[in-house]
Structure formats: C-alpha cells, structure tokens
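FYI, not all chains are in this one, though none of them got moved.
By letter and in written order, the chains are A, B and C; residue numbering begins at 1 in each of them.
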Amino acid sequence: MSDIFDGLAAAFWLLVTLEPNLVEISLRSLQVSLTALAVACAIALPLGTWLAVQRFRYRRVTIATLNALMGLPPVVVGLIVYILFSRSGPFGVLGLLFTPTAMIIAQVVIITPLIASITHQAMRDLWAEYHDLLISLKTTKVQRVRTLIWDGRRTLLTAALAGFGRAIGEVGAIMIVGGNIDHATRVLTTAIALETGKGDFALALGLGFVLIALALMVSLITHWLSQTEREGRW
Amino acid sequence: MVSPVLPLKVRGVSVRRGARHLLGPIDLTIEGTGLTMVLGPNGSGKTTLLKVMHGLERPSEGKISYGLARAEAERRQAYVFQTPIVLRRSVQQNLAYPLELIGRPRDEIRRRAGEWAERIGLGGALSSPATRLSGGEKQKLALARALIRKPELLFLDEPCANLDGRSTRAIEEMLLEARAAGTRIVMATHDIAQARRLATDAILLINGAVHETGEAPGFFDAPVTSETKSFLKGDIIL
Amino acid sequence: SASAETLKLAVTTSFNNSGLSDILLPQIKKDLDLDVQLLIVGTGQALRLGQAGDVDAVLVHSRAAEEAFLAAGYGTHRREIMYNDFVLIGPSGDPAGIAGSGSAVEALKKIAAAKVPFVSRGDDSGTNKKELSLWKKADMDSAAFGPWYRAVGAGMGASLNTASGMNAYIMSDRASWLKFGNKGDLKLLYSGDPILFNQYAFIPVNPKLHPQVKTADVARLEDWLTSPKAEKLINDYEINGEKLFVFNAKR
C-alpha cells in the first residue's frame, strides 16, 4: 500500500525536478503516440465513415471483422511488425527496426481498428439523419464522408481519444519492435515495465502517474479546444 | 421552355417494405410545365411516391425514367423533406452547402446564400446554428436550400406545414416564380386551399393507389368519384 | 552522441538487472566512442534477434542454446566474458529448511519433500534451463510436480514479483536478486555451490549472413570487454558490498 504513496511521491519529484530522462521519454511517448494517432485517424476516420455510408454485400461481416480487430493482441502485432521489418524480413533493408518509426507503425496497426469502429458507430446516427438530404443533393461518396466527418467532428473526439489512450498506454508491441533502447526507443510504458521487472514499484508507479497525467492533459486540452467553437446541439 | 429532365415516367411502380405493400402499381407521367399536386390521406403513400420519383427509394417493381440519363437527371432535381433536414451548421453554411458541392466560386456562394436568407426572413440569423431555428424557420431554410441550385424538377413534401400565413404566401410566390423560370414542381400537401391555389394538375392517392387524377380546375371543382369529393371536403372514409 | 557509432547488443534481463551495464556502457562510450544499445529480452528471443541479424552481437548465458546457435552458423564464435552465480531465495522462515544444505541439489530435494511453493521461470531461459538441470540431477521430474511447483513463464523480474507475492521459493541470479526492490518477506537462503555458476558469453553475429553487421565495431567491443580495464570494472562491481561478477575471459 505504501508503495502507492511512494509512487505518488516519486511522480511528484520526477515532475518537480523535471528529471531530464523523464522529460526525454515523456516527449518520445507523446511524439510516438500522437504521430501514430494522426496516421491512424487519417485512415480510420474516412474508413469508419465510409462503412457507415456505404451498403455492400459483405458489409456486416466487414464491420464485425473490424470490431474484432479491436482485440488484436499487441504482442502479436509487435511480432508481425518485427518479422516484416527484421533484417531478414521483406522490409529489412529500410533499417526501421528498433526506431520510433517502427513503434509508430505497430501502434497504427493496433489503434486503427479501434478508431474506425468507434467512428463507424458514431457516424451511423448522423448518417441516418443526413441520409435523405445527401442522397438527394447527389453528393459523391467522398463528399458524403467529408460532410459527415466535419459535422460529426465533436462526436469523433471520443474515437480519437480512445485511440490515443490505447497508444500511449500500450507496451507489448512497442517493446518488441522498439526494443526499449535507452535514449533511442525508451518510452514511458517500456520504462514502467522495466522498473516493474526490477521490483522498483515506486518508480514504476511514479512513471505511471506521469503517464496518466500526460493523458489527462491531452484529453483536457482536446476537450477545451473543441469546445471553443460551440455550434451544434449540445 | 420544358426542362430536358422531363418527361418523368413512372411505369408499373410498386413499393413493398417487408410484408407491407406501400404503393402501386402506379403509372404516371410528369411532363410539360406546371405543378402537380399529390393529395391523399395520412399514410396513403404520398411521401413514398415522391421519394421513388426522385430516386431516393428504389421501387420493388417497375421503372422510373427521365428525359435525360439518370445521373444527369438526378443532378437537376431537388427535394424538400416533410420533416426538414438541416445540417448541423449555421444558416449560412446550410444555404452554401449545395453550391459548394458543385464547386461554385466562393463569392458567388456568399452572395446567393445571403440573398436567399433575406428572402426567407433569416437574413439576421446567417450565423446562427440551423439546428436551433424554430420549426417554421427550419422548413423555410430547407426550401431555400433546395431552390438555391435552381432545380428543373422540384419535389416538395408538405413544405408549408409549419408555416404562418405570411410565410406560406411568400413561399407560394417563390414557387410560382420558380415555375415561371422553368422549374417543374411535384408537391404533396394536406392544405386543400393551397392545392387549389397552386396546382395545374392533381393526383389523389388512396391506400397506395392512384384513385383519381386530373387537370386542376376540373379535379377540384368537379371530381369524378365520391371518395375524391369527400376527401376534398375533408372527410374521406378509408 | 550524435557522431558516435552505434551498435546493438541483445542481452538477457538478468545482465541488465544487475546494473553492471550502467557502469560499462559509459566507459565504452568514452574509450571507443561507441554507443552500445541494449535490447533486453529473454535468452531465446536474444538468439532469434541475432539469427535474424537485427543485432550485432548477443551476450547471453545458456551454453547449450549458444552452441546450437553457433553450430547453425548464426554466430562467428563464442567468447566467455565473466560469470556470476545463481542463488536460492525463499521465505525468511525457511519452511523447507534449505539454509545450510550441503549442495544445491540437496536444497531442492528438501523443497520438493516439503512441497512448499516454488516459482519456476518456466520460460526456457538460461536461468530456467539451469534450474531444470538441477531437478534432473536430483532425479526428479519437474513436469510431474504438484501444484506447489509454479511455472510462471515470465522474465526474472516478473517471476521474482510473483514469488514475492506468493512468498515462495525461487532460483534467481544473484544480480537480479540484489537489485530487486520488492523483496517482501523473501531472503537469500542458499548459494555457493559451484554448480550454480552462471557463465556469460559474447557471440558476434555472423557477417556472412548479415553483411550490415558492424563487424569492426563488434571486434572493438569484444576486445574492450576482455581487456584488463573491463576486468577491473567487472570484478570491482558491487551491490550493497557484495561482489557480483567474476571476470574469466581468456586473452
């Protein structure tokens, strides 16, 4: 129990002294997760919206599959990315293994189905509302997707934050493809795993609280920014 | 000056949803200039017929054809829904939307959106969120948004249901003006007086089937069947 | 550090846990202008990384696996660097009474006889293989043990955490134990049998299979690791006043 208070104390001191190592790995965590989020959103928002808009033969199965992919085990994603980018793998020549880029790729794979699934769900109701109008106005597929994403942007916040949360807290995949190399690919979660392995719970918890504080900050800023312009119903 | 979208031909069209037979079989031709009024009791299939003609609902049987290829023909139409659909945007952006879709220049869009907002009495509410408008204001907005692209074929589903007397009159003037400018109109209404004022010809739907059709003065003044007579008096028995 | 050459070395958790790397790496950086990046993984995974050419060399402690690795041609040679030893940890009350046993095998036999909880790494790591070989020496089949024998399938740190949570016996390398922060009621109960010695070896990855391997830097690193300077650093490294490693590279 006292470990938890030690952890809070550790988090406090890490933050107060702005321990340079902490700053480095926190920034790397943010950089990796935010980049992965941006890439994943660029794929998942249009994809999820398109799935809400388009009827086709195997639509239900496709959606069920996308939903199932939210359960992609990070370790397996890590392994597959590792195998693909390993020296002896097909993309080995790129030399991306054990770099932040590889970590971003793994995270994109992990969070894209999550963001796309939530997006699909959020866009379904809006599409039901807009359906007749957009069909009547002879919009193209791309215009429909664009209109829905734009008008539903505040609803998509949750999708994006879910993706970010999953990315910033994830450890299984980035441990494998990033390698947790000090000063190169170490991020908050891999550092936490390392300290846990050493039995240094106070430090591990301290880093964990820093991570949670970071996630909270991102969430609050996002909510605050998206609230500045206040049209819509609520 | 008849639009090349016409004639709109409805041939043997039926609509079924699940086990329910909603409409048809219906044969109709919309051509020339004018305003065809679709009348009928609640649930008789007016909305369904309008949507099928506009290509929004697919008929279970039969065919709809236009004077032009379908894609081109659909581009020249507009539809105002019974329950107004407003985009979760400002009044200005709602009016601008159909023009943005077809890539009109920015200042033209701004100008025309402004003009139309004035015409429907929302000139002062350009930047208000459209979702907060009153029922009647939403309906007027939806109508202006439909007219802004100058459609050649216009479907109106009870466009004046929530409007006050003056707005109704203003809208009717707009419709007459659009008609004069070459827009062919098909409209559903429950307001028999309005139907009389506007229609060049009328269709009475009962239980999804065309019960009687005719040129305007005759249809209203000397209907053939007794059902039509009592419907026009406001007391049809289903 | 931007200008320095970098080199990737796969090591096992126990080596990293010892903290020795924090002493050696800065010195290597200073002497060779070489940034050694450590990938801390299980023994099996370390060898797989070498086999795939994703690291330049490996530093592990599992003789049989290392020899198989060499036999398959994945490494150029095996250079022994140093050893430390394994120790037996258990509840401070020592319910099985293993403290003061005559040998490691005898200690394990007592544990089995008492059927007190024992945590096994169960992950095929060097440590795990050593433990299994000891049971074999004691003529016992670890697969047939009852529920007191817990194969947890995890790294050293995680296994120690589990043992601490269950107040169970466990075999650990000395370094990981000394550095471990969540000891709880656990205590070092037995050590010293030479059979528990734990040899670390350095194996460069075969550049014939993986031309991108930085052979020259690997050779410089190997030279440094076997140098008198490294010998002194390794032999002098202590935690809480306890010596951890014995340098035994042949020059």
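Heads up, the rule we're going with is that a residue touches a chain if its C-beta (ideal position, glycine included) is under 8 Å from a C-beta of that chain, and two chains touch if they have at least 3 such contacts.
Note that the structure is a prediction, hence the values are computed from the model and not measured.
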| item | value |
| --- | --- |
| Labelled copy-number formula for the complete complex in this structure file | A x2, B x2, C x1 |
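Convention: only the chains that are shown with their structure count from here on.
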| item | value |
| --- | --- |
| Overall pattern in which the protein chains touch one another (line/ring/star/complete/other) | line |
| Whole-Å gap between the CA centroids of chain A and chain B | 46 |
| Centre-of-Cα separation between chain C and chain A, whole angstrom | 35 |
| Averaged-CA centre spacing for the pair chain C and chain B, given as whole angstrom | 80 |
| Complex contacts: residues of chain C adjacent to chain A | 1, 8, 13, 17, 37-41, 52-54, 155-158, 160-161, 164, 179-183, 210, 212 |
| Contact set on chain A toward chain B in their complex | 129-130, 132-133, 135-139, 143, 147, 151-152, 231-233 |
| Chain C-facing residues of chain A, complex | 86-89, 92, 95, 97-98, 179-184, 194, 196-202 |
